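One structure is given here, and the rest of the page talks about it.
What you see is the complex with one protein chain gone and the rest in place.
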Amino acid sequence: MKVLGIDTSGYANAIGVSDGDRISGDAFFEAKTDSLEKIVSNIDYVLKEAGLCLGDIQGIGVGLGPGSWTGIRVGVTVGKVLAYSTGKPVCGIPTLKVLAYSAGDTSALVCPVIYAGTRDTVYAAFYRRGEDMITREGEYYVGSIAGLIEMINEPAIMTGSGAEAYRHLFEQKAVSSGFAIEVVESVLSGAMVARLAARRFGRGESDDALSLEPLYLKESTARAFVSRYSAGAQAKGEGG
Amino acid sequence: MLDKIHSKIQSHYTFTSARPATSFNFGKRLGERLAGGSIIALIGELGCGKTLFTKGICAGLGVSNKYISSPTFVLVNEYKGRLPVFHMDLYRLDTITEEFEIGMLDYLSRAESGVIVVEWAEKVLPLLPDSYLQVRFEVLSARGRQLELTGFGEKFAGLVGGLGSR
Partner (left out) sequence: MADGREIFSNKIATQLDLLNKFGGVVPEIAARRHTELIGYVIKEALDSAGRTLNDVEAVAVTSKQGLIGCLLVGVAAAKSLSYALQVPLIGVHHIEGHIFANLLSNPQIPMPHVCLTVSGGHTMLVYVKDYCQYELLGSTLDDAAGEAFDKIAKFLELGFPGGPVVDKLAAGGDKKAFGFPRPLMRANNLDFSFSGLKTSVINAFKDKVARNEKLPLEDIAASFQEAVVDVLVNKTLRAASMRGVSSISVSGGVSANSRLRQVFRDRCQRQGLEVFFPHLSLCTDNAAMIAAAGYARLKKDGAADMNLNVLPNAPFEV
C-alpha cells in the first residue's frame, strides 16, 4: 500500500512515502518560520521523485504533534483535506511516537524530547520496545527539563530536538546516576509517519478526516507554565 | 534557546509624562537602544497609552508610523524595522491556552532575531523568559501618565540604567 506521510511539527516539512516494506521517498525541508508556503510543493516534489502522483497514493499519515502549534496546524489541515478530497483514508500519528521509532533498535527505554519554545519546558514520553512494536509507558510529559530528568531511573536513549539541546544535562545525569543515558540524534521522518500509518491501515484502522485533530496537549502545557510561574513568582516576590 | 539568565537581576526606572507626545518620544529613545531578542511587556488599563508607546518604540526601530495600528483584532502585527517587530495585543484573550492557539510559543522561540512588544502582557507573564522588560502604566490625569520600567535580567540592566542619561 502506497502511503504518504507528513509531519510539520518540528519547524520543518517532513514528507515521505512508504510502499509496503519499501521507502519510496523521504525528504526534510527546513521551514523555520512557516511550513505553509512550501508544503504542497514539497509534497509534489517527493511524489514526483518517487515516480508517483497524488492519485497513486492509497492512504495518508499525518504527524499530530506536539511541537510547533503553528506548524502542526498546517500539517494536520493539509493531511485531512487531502484525504477528504481524494476520498482516501487518513491516520494521525503522535510525533513523539514517530521519533521513538526513529531512534533505532534498542532494548533500552527510549525518550523523545521536544522543546516547547520557552522557559526550559519540554514535551516528552517514555517508550519501551517489545516484540515488533514500541509502546508508550505512562502519560505524555509537559514540564521542565529538570523534572523530566528526575523521572529517568534506568538506562535510556534520549532523542529529538530537545535531547540535543540539553545534552549536557543528560550527560550529568548519566554520571550522577551511574547508568547509561545516550543522546541519539534523530530527524523527524515523513517516511516513518507513512510506515506507522500503513501499519494501522493494515489492521483495518483509520481516523475520520473531518474530525482529525492535532495533539497539542493544551491543558498539560497550560498547567506546566502556570504552576511553575506561580511557584516562582511567590519565591521572587513578583507581582502580576 | 536556553534561558540561563536569572530574573533576580532587576533594574528600575520611573518616567513621568505630562503629554502623549512625551510618552511617544520616550518610547522612541527606548526603541533606539533595543537589541535583538528583546521582549517588552506592556501592562496598563484601557486608554493608558500602550499602543502610542509601542508606536514610539517602533519609531526608534525605524518603522514608519503609517504601518502601525492597533492589533487588537488581528492579535499580532509584524513590522520590519532595523529588527523585525512583533506587535502583539492580548486584549481579546482570556486564558493561557488561547495564547498557545495564536502561536505565542512559536513567536517566543523566534524572539532571538527581533523585538516582541506585548500589550496586555499581564496575561502572558508565565510564558515569558527570565529576561524581559516590563513597563507598567499608571494614569495620573486626563493626559498624564507614569511609566514604571523593570528590566529583568542582565540584558536589560544596562539598557534601563542608561535611560537616565540623555
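Chains here go by letter, A and B, matching the order in which they are written, and residues are numbered from 1 within each.
The rule is short, and it goes like this: a contact is a pair of C-beta atoms (placed from the backbone, for glycine too) under 8 Å apart; a residue touches a chain by one contact, two chains touch by 3 or more.
No experiment lies behind these values; they were computed from the predicted model shown.
Peer 1: Check each of A:M1, A:L36, A:A108 or A:V226 against the chain that is not shown and name the one that touches it.
Peer 2: Considering all chains, including the one not shown, the answer is A:L36.
Peer 1: Using the touch definition up top, pick the residue from A:A12, A:V74 or A:I114 that touches the left-out chain.
Peer 2: Of all options in A:A12, A:V74 or A:I114, contact with the hidden chain holds for A:V74.
Peer 1: Would you write out the residues of subunit A that touch the absent chain, in ascending order?
Peer 2: 34, 36-41, 43-44, 54, 70, 73-74, 76-78, 80-82, 84-86, 209-214
Peer 1: At which residues does subunit B meet the chain that is not included here?
Peer 2: With respect to the unshown chain, the touching residues of subunit B are 46-47, 51-52, 65-67, 69-70, 72-79, 91, 98, 101-103, 142.
To be clear about the criterion, only the chains that are shown with their structure count from here on.
Peer 1: So what's the Cα centroid distance for subunit A and subunit B, whole Å?
Peer 2: Between these chains, centre-to-centre, one finds 33 Å.
Peer 1: Spell out the part of subunit B that touches subunit A in their complex, as residue ranges.
Peer 2: Answer in residue numbers: 1-3, 7-8, 43, 95-97, 100-101, 103, 105-106, 108-110, 122, 125-130.
Peer 1: Using the touch rule from the top, collect the residues of subunit A that touch subunit B in their complex.
Peer 2: Where subunit A meets subunit B, its residues are 32-33, 68-71, 115-120, 165-166, 216, 218-219, 221-222, 225-226, 228-230, 236, 238, 240.
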